[in-house]
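One chain of protein is taken out of this complex; the other chains stay put.
In order of appearance the chains are A, B, C, D, E and F, and numbering begins at 1 in each one.
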Amino acid sequence: MAIKPLGKRVLVKKLDPEEKKSAGGIVLPDSAKSEKVVRAEVVAVGTDEKLEVKVGDQIIISDSFSNTEVIEGEEKYLLVKESEILAIVE
Amino acid sequence: MAIKPLGKRVLVKKLDPEEKKSAGGIVLPDSAKSEKVVRAEVVAVGTDEKLEVKVGDQIIISDSFSNTEVIEGEEKYLLVKESEILAIVE
Amino acid sequence: MAIKPLGKRVLVKKLDPEEKKSAGGIVLPDSAKSEKVVRAEVVAVGTDEKLEVKVGDQIIISDSFSNTEVIEGEEKYLLVKESEILAIVE
Amino acid sequence: MAIKPLGKRVLVKKLDPEEKKSAGGIVLPDSAKSEKVVRAEVVAVGTDEKLEVKVGDQIIISDSFSNTEVIEGEEKYLLVKESEILAIVE
Amino acid sequence: MAIKPLGKRVLVKKLDPEEKKSAGGIVLPDSAKSEKVVRAEVVAVGTDEKLEVKVGDQIIISDSFSNTEVIEGEEKYLLVKESEILAIVE
Amino acid sequence: MAIKPLGKRVLVKKLDPEEKKSAGGIVLPDSAKSEKVVRAEVVAVGTDEKLEVKVGDQIIISDSFSNTEVIEGEEKYLLVKESEILAIVE
Partner (left out) sequence: MAIKPLGKRVLVKKLDPEEKKSAGGIVLPDSAKSEKVVRAEVVAVGTDEKLEVKVGDQIIISDSFSNTEVIEGEEKYLLVKESEILAIVE
């Protein structure tokens, strides 16, 4: 991967709905009563040594305005702050 | 449980009203004069070592917008920040 | 008491006006010029070791929106943050 | 005094205008260009060891909304945060 | 001086325009593009040991709403937070 | 370069779209759902020793209002806070 996130940021790839369902059968419903979240996989981690996720982790992230879309070749990625990561799906 | 919360977050399952009453006879009335709260049980705890709750604890949490709904199989869960936990019901 | 407050929270029982007057003859007038306060008795203390009140203390608290009402059996309680406690009545 | 302020709070008694004038001849004019202040005497100090005033000090305080009125017997008092105390009148 | 400021506050006396001009020929123009400032002389300093001004210093202060007017005898003073002091005029 | 940024600031030169595509084939799409970002090259670094980028690094930065345009001779530069740098493109 040619992109190296800085500090507490990670680069992730969103998982599409099909993949979402297969991965442990977990669904993230849209709800007017809670924050919107999406499933993603970690592709590159930032320079901060205390990051709690590693490349390959499947994670649940907030669908935050601070997430930044990056396209490399055919693939879409998101640059995401660690504070937007809610959980790892094991 | 396939979901591992990060940092100071916990994964909980809301208790339904029937269960609520049986557990120690505690009722959490809705009130225009105070924050809305719900009863829940801790299903998984985050990576932070200083969390004050453990799996199985029955707790009272704020019904906060920052709580995030997650569905696994037939079950609904909430990802909740520790700061939203008000008390443990023993 | 079946409810264990977390961190810097305490569980209190409001004192009714009759009890208020008898306890040292102290009155807390409503005033448009200052915050509203109420008298209460500490029923359970949180897990933080530096709390300055103990079970049985009669205290003056802000009538804050962040206070949360809890009913156990016939009794009404409030979950209150320590920062809302203004004074102990000795 | 039956009231023990917590933390960085003090219990004070407002001085009436007559007393204000006699105490060192100091006047605190109302002004649209500055915060409103009042003269008071410290009656009880909080549990914080670093408080800079002691019982008996005559002080100048902000007439802040966060001040809380308390009546004991015939006397009116104010519970005041130390940050609202501007100066000691010696 | 009968007034002892607390913490990082100082008591100052505003210099009138005549005095302003004579002291080093410095003028503080009113400007819509910058904060309003006034010249003053330090009369008493607060209890904080790290204050950077001393009694007798001529200073430039912000004409802030947080400044509080105090009258003793014939003289008007201002109670001013150190953060409102911009410079010393030597 | 005649401009030495202070603290955690860096001086960068924006890369034009042609250069953007050639550098690793990375595209930064505009999106109403995320912050706007641009590609740039670091020309000078600030005085803070903990900066994570060096002269010559190709980076992705937020197109922030706090970025300041500077022209030297024929060239346009931006003064950018390190917090606006999202990633290094290797």
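In this text, a contact is a pair of C-beta atoms (placed from the backbone, for glycine too) under 8 Å apart; a residue touches a chain by one contact, two chains touch by 3 or more.
The structure displayed is predicted, hence computed values, not measured ones.
Note that the absent chain touches E, F when the full complex is taken as a whole.
Taking the complete complex into account, residues 2-7, 9, 11, 47, 65-73, 78-79 of subunit F touch the chain not shown.
Listed by residue number, the positions of subunit E touching the unshown chain are 24-29, 31, 33-35, 37, 52-53, 60, 62, 85-90.
The definition used in the following text is that only the chains that are shown with their structure count from here on.
Looking at subunit B and subunit F, the chains in contact with each of them are A. The pairing of subunit A with subunit F is characterised as different-residue: of all residue numbers used at this interface, under half are used by both copies. For the pair subunit B and subunit E, the distance between mean C-alpha positions equals 54 Å. Rounded to whole angstrom units, the spacing between the C-alpha centres of subunit B and subunit C is 24. Multi-chain contact residues of subunit D, defined as those touching 2 or more other chains: none present. Arrangement of the chains shown, judged by which pairs touch: a linear chain-to-chain path with two open ends.
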